[in-house]
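Could you have a look at this structure, given as structure tokens, before my questions?
Heads up, one of the protein chains got dropped from this complex, but the rest are sitting where they should.
Here the chain labels run A, B and C in written order, and each chain numbers its own residues starting at 1.
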Amino acid sequence: MTQTLLNLLAIAVPLAVGFASLFAFTTWLERKILARIQNRIGPNRISLPFTRFRRLFGLIQPAADGLKMLAKEDIVPRDADKLLHLLAPILSLVPPMMVLCLLPLELPYATAGMRALQAAALDNAVLLFFAITSLNTLAVFMAGWASRNKYSLLGGMRAVAQMVSYEIPLVLSAAVVIMAAGGMNAQAIVEAQRAQWFIFTPWGLAAFLIFFIASLAETNRSPFDLPEAESEIIAGYFTEYSGFKFALFFLGEYLAIFAVSGLAVTLFLGGGAGPWVAAYPALSCVWFLAKIFALIFVMIWLRGTLPRLRVDQLMGFAWKFLLPLSLLNLFVAAAALKLAKPWLSWPVGALVLYGAAVALSRSHRADAAPRTYSYAE
Amino acid sequence: MSAAAATAAASYSLVRQPAMETGLLEVSMGPHHPSTHGVFRMDVRLDGETVVALKPVFGYLHRNHEKLAEGMSYLASMPFTDRLDYFNSMTNNWAYALAAEQLLPIEVPERAQYLRVIMAELTRLVNHTSLVGFFLNDLGALGTPLLYAFRERERILDLFEQASGARMMCNYFRFGGLRCDVPEGWLARARAVVDAFPRFLDEFEKLLCENEIVLARTQRVGVLSGAQAVNAGITGPMLRASGVNYDLRKVDRYGIYERFAFRVPLGSAGDCYDRFMIRLLEMRESLKILDAALRDIPTGPVMGNAPRVFKPAASETYGRVESPKGELGFYLIADGTTKPYRYRVRPPSFINLTVLEDLCVGHTIADAVVILGSVDIVLGEVDR
Amino acid sequence: MIEGVAFYILSTVAVLGALLAVSRRNLVHGVFALLLFFAALSGLFVMLMADYVAAVQVLVYVGAVGILQLFAIMLTEHVTGDDLRRLGARGWFWGLMLAVALPVVLLLPPLLNGEPPVPPAAPQSTARQLGSQLMEHYVVPLEVLALLLTGALIGAVAVAHGPEKDPPGKDRPA
Partner (left out) sequence: MRLLGFGILKGMAVTLENFVRSYFDRDRRHHLFTKEYAWEPGAPAEVLPARADTTVTAHSRNFPILLHDGADPMGGIRCVACQICERECPPQCIYIEKDYDEQGKYIKRPAIFDIDLSVCMSCQICVEVCPFDAIVMDSQFELSTANRFGGLLQHRDQLLKSNEYYHRIHPEEARARDDRMAQEKAEKEAKQAAADAAKKKAAEAKAAAEIAAEKSKPEPSAPTAGGAA
């Protein structure tokens, strides 16, 4: 009994510590990349106290932010629901933490016995992944409700509606991969992609794009960051949070980003596969994290470029564009796998999907096009 | 706590109407709201997400500019015109100088006329880049367009600092010309900035004009018809976006604008997208004027033979200029002394603001913020 | 040994959740307690080696049904339970009696005649087996169920839509 407990600890603790420190690194990465996109330099002032190091490129900035969050006063509104107000940030943190251990991340030192918790044992890892991430919606609602603030409740309801309506395209696009790999076991999916990553098949690419867009909405990132829309009245569900609870929400959001992009890597980008993995098996963990950070770079890049969608456009986009497209993708993938003749099914599949996407986007705002202007002398 | 308040707090519930009906939500987007371009408040009544009624409330930045001017000499209120629309101090100065020169005719030398046109068009570039940056910021593009716009604005503000000594509060125009000539090498630097500007405009148009999210968020939002605009006295890019061809540089031909070949872009739908695009296209026209002006600016004095003490005869006049926000006019009544009897400013952004409610009703609160951004108000000018 | 400890923990959490769900005056707290109960239930499913059902339990009950109930509470009025209206609990005595009698009647016979039922050793991957069963043996009930649910969905939308609201532009009584 103690051996299994030790195994569990040997897996869980490094994951928790590793990804929490990666969270700190990602906040720095995000501020630096956003700065470079906007012709600035980003944080570069913090230096280690009592040392001569002056130019540390701001790497100590996350530690400084964390310290600041700890020092900030933790204000709880007078008639807030004390218990739920405390529970919400914790509940927003637990599911992503739990889900991280489902990812097929071969820790370099993990022996066969210790990999019980990795995806190998759980044969429906993907389903459990979606089940646990749906708890996030609860945490958002609890935060919105417990703050007893009209705006945070409306912001919370908006965020819940957004997460619920983007969960369906997320699951459907994952279903395509499950169908192709023949099982929900993350390890089996990675094995199935040994010959060819799923992203390189037309229906795989479409599923990846839908999955990526839906995961953006699921974690309230870039074009879908409605809750923190400071330009509107509703300042989002974590208005009444300050101090370390606020930092917990951010930790939860970033871990959710790691989890969702980790799943995207497993489903579409061949998990830990990469060059020289055969020679050094420990390298697969590095490749896995590298791919996750590639996806995170794209997320930050989107955040630096795109304006925000309005609520009704956001919902319309989910229900009228992503959902039908992912359903169609399911059929196309089924047909392609059944026919199993790539030279025929690929071009046809690509054509059908592209045609459907154009038709759908044309049917909505056909007139939304850049205009030409007349001039008067 | 009075009993009424206790029961009210006790039976506090969000939803006042029975069952599915949600009550009207009174929201005041307060004076220090992040997206209201300064101290400006909108009392909005919401039915769910859509705006039912909207009452703009301003006056937080009222500094009694016009009454002050009655107690000071004509020249003394020139630095205060910088503070009207603090993005375009040069055009404010020019409007006041133009009005005063009609009171007491002073012949403005050629070089001063050219420099006035150059400064005015540079201010138009500054104003339109900042406006487009703020507009995109309201849409939610997290600072990137704004920082690109401010990168260009910095270059022009450096030019203003070298010419007049201050970046924003230039106080550079005088009755009959300019306070001092531009330092040598300034025209070359101005030429460099003007040549580099189209690169920025192309980058901006590539970044935003075909962006589907921008199209979806701004097209058919806050539509203002031409007749409605003329009725409300709207002037400037907002009026031209609704398709009405009215540009003071072409109508009044003040200064030496008739020597420059430039065109006036006109919108068709009069919605937020048109207002956004008109300003981008106007910047390209201003670049044409700047090219021509910088090419054939003569040498010579910059100050006409202004009298030692500016004491116009008893008369009244109204001088106006096409400022980046619209028709900025100064109505002066002189009573023969050195102080104006009456000093009135026609603020374009204040008058453009009057149609805000008609534009916003029926749209969602997120659109109301975008529409306010497209109207381009600066509170210094709205409140005076 | 670990299974025993886990079982007792999970069952106490489940019972506690259920009790809280019933007794809390604030309905939102009630719903969250119910969700706690569902989560504990899915833990029990995991112990029964039915991991697919456990995952579905979390996904369907905790994720969807819980959120649905919270939405419902948000849209109805005066149910946040803050005011002091309280249903008189008249029949609590008979309720208690029933609660005690039922387990006794159900559990007594097996306990008397021998060992407690041993959980069957479930086959390794339940998902594949369930999937094939659904698609081959139970395909007709599945389709009927699907139709029923869509019908219910469309009905709900029709009812909730209510009378065509007049355009928002017109001023409405506050």
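Quick note on the criterion: contacts are C-beta pairs under 8 Å (C-beta built on N, C-alpha and C of every residue); 3 or more make two chains touch, one makes a residue touch a chain.
All of these numbers come straight from a predicted model, not from anything done at the bench.
Counted over the whole complex, the shown chains touched by the missing one are A, B.
Here one chain is not drawn; of B:Q102, B:Q162 or B:S268, the residue touching it is B:Q162.
Screening B:R45, B:R151 or B:K288 against the full complex identifies B:R151 as the residue touching the chain left out.
Touching the missing chain, out of A:L67, A:L83, A:L344 or A:V358, is residue A:V358.
For the chain left out of this panel, the touching residue among A:F208, A:F224 or A:F321 is A:F321.
In the complete complex, the residue from B:T91, B:Q113, B:T129 or B:N211 that touches the missing chain is B:N211. Although one chain is not displayed, chain B still touches it through residues 72-73, 75-80, 82, 144, 148, 151, 158, 161-163, 165-167, 169, 171, 179, 183, 196, 199, 203, 206-215.
Against the chain not shown here, chain A presents residues 33, 36-41, 44, 55, 301-302, 304-306, 321, 357-358, 361-362, 366, 369-370.
Note that only the chains that are shown with their structure count from here on.
Chain B and chain C have Cα centroids separated by 60 Å.
With centres set at the average Cα position, the gap from chain A to chain B is 42 Å.
The distance from the centre of chain A to the centre of chain C, each centre being the mean of the chain's C-alpha atoms, comes to 28 Å.
For chain C, residues that reach two or more other chains under the stated contact definition are 74.
Counting partner chains per residue, chain A has residues 153 touching two or more of them. Residues of chain A that touch chain B in their complex: 34, 37-40, 79, 150, 153, 223, 225, 229-233, 303-313, 365, 367-371, 373-377.
Every residue of chain C that touches chain A in the complex is listed here, in rising order: 1-2, 28-29, 32, 35, 51-52, 54-56, 58-59, 62-64, 66-67, 70-71, 74, 124-125, 127-128.
Interface residues of chain A, counted against chain C in their complex, comprise 1, 4, 81, 84, 122-124, 127-128, 130-132, 134-135, 137-138, 141-142, 145, 153, 157, 160, 164, 167, 183-185.
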